[in-house]
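Apart from one protein chain that is not included, each protein chain of the complex appears where it belongs.
The block that comes next holds subunit A.
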Amino acid sequence: MTESYPLRTFIGHAVLILGILIVAFPIYYTFVASTHSLQTILRPPLPLLPGDRFVENYSEALFGGVGRIGGVSVGTLLFNTTVMALGIALGKICISILSAYAIVFFRFPLRMTFFWLIFITLMLPVEVRILPTYKVMVDFGLIDTYAGLIIPIIASATATLLFRQFFLTIPGELVEAARVDGAGPFRFFKDILLPLSKTNIAALFVILFIYGWTQYLWPLLVTNRNDMNTIVIALRKMISFADADTEWHLVMVTCMLAIVPPILVVVLMQRWFVRGLVDTEK
């Protein structure tokens, strides 16, 4: 062990606590603001402690509907966002595990071509092809639909690469044994491969759920109707810094409702989250 001074440990804790204050303060303060009345928020400085309007503000936003976004309630927005995040996470996992299965456990013409076709999509994010993609969406009638929010972005090079890498570590003997015992490709996939991939799937799910929940450009392009917006896009519409009629107390409630679900997922599934982060970046 190296030298240990109580002072150094103390400085370590002090710096960490300061860091956590910086990291947590904006979120904490949003919560504080979400429990105060609009009048209190409009007169800075805002108190450091929560106010007494928690129940009123949250029920108004969740069930009452917000004026600036056409009276859509935050409940609807949360539903849309949940559908999108779950759809993207599960969709990406299903589609990628099947592709990786085909590429690793079968031999067929053009196998590597297909692999590279999937891999290269890494280099074609939505940002570099906004307009033509939008046009495809219009042609298919996918604007303002859940399918439009989900399907076009569930192709996943990262997830396919991850599953492929994992499948390559599965010993050939296992496949052989399964085949000797008369298991076909479906049986092998369902009874052997899927159970073995459980940890990978859980780790990937956390990362992809956050990815889906925090999407911005895609729902911005694909949704026009207020009741099809995700919560992040609706928030953008609720805020106007130019005029004074932004309903800040509702904005702050919506902010909290937009960040609490993914934070819970990350904190409660921390083990898989950290694993997923490390895995997906390999």
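Heads up, the rule we're going with is that a contact is a pair of C-beta atoms (placed from the backbone, for glycine too) under 8 Å apart; a residue touches a chain by one contact, two chains touch by 3 or more; residues count from 1.
Convention: contacts and distances are computed from a predicted model.
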Of the listed "RNA polymerase sigma-70 factor, ECF subfamily", "sn-glycerol-3-phosphate transport system permease protein UgpA", "Insulinase family protein" or "Tryptophan synthase beta chain", the name UniProt assigns to the chain that isn't shown is "sn-glycerol-3-phosphate transport system permease protein UgpA"
Which residue, A:Tyr58, A:Tyr101 or A:Trp272, contacts the hidden chain when the whole complex is considered? A:Tyr101
Residue by residue, what part of subunit A touches the chain that was omitted? 1-3, 8-9, 11-13, 15-16, 19-20, 22-24, 26-27, 29-30, 33, 41-46, 95-96, 98-99, 101-108, 111, 114, 117-118, 121-125, 127-136, 151-156, 160, 172-173, 175-176, 179, 184-185, 188, 210, 213-217, 220-221, 232, 235-236, 239, 241, 248, 251-252, 255, 258-259, 262-263, 265-267, 270, 273-274, 277-278, 281-282
